[in-house]
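Note that this complex is displayed minus one protein chain, with the remaining chains in position.
Take a look at subunit A:
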């Protein structure tokens, strides 16, 4: 199958590969997918004042999955949490020209963003609650 130029570019030169410390209160981690399905994405965001200041990812999956998550880290950086939550998988499909069989990769990337934000917010709740307890 032929890949689009943008997928190849992200595959050859993935943006923001890496990891943040998981138990940093500023960090939210989303881990989505399953090894038996052939793709797992870990997307992490670093947040300051409701704004994503940095993002990192690691992905086990095909070229399109790597490209989708790489693109997702680029897009969330600089966005507020609410703006990042509004990112739709269809935008990723369009940007990377993903064929129908690869749409699930973009869905996974959207899920990863949402899971990371959810994790971050959960941490904030705990952080706020714990001093009171």
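For the reader, a short list of remarks on this structure follows.
As a working rule, a residue touches a chain if its C-beta (ideal position, glycine included) is under 8 Å from a C-beta of that chain, and two chains touch if they have at least 3 such contacts; residues count from 1.
As a convention for this text, contacts and distances are computed from a predicted model.
The chain that is not shown carries the UniProt protein name "Cysteine desulfurase IscS", picked from "Dipeptide transport system permease protein DppB", "Amino acid ABC transporter substrate-binding protein", "NADH-ubiquinone oxidoreductase subunit 4L" or "Cysteine desulfurase IscS". By the touch definition given at the top, subunit A reaches the unshown chain through residues 1, 3, 8, 11, 14, 17, 19, 31-42, 58-63, 65-66, 101, 104, 107-108, 111.
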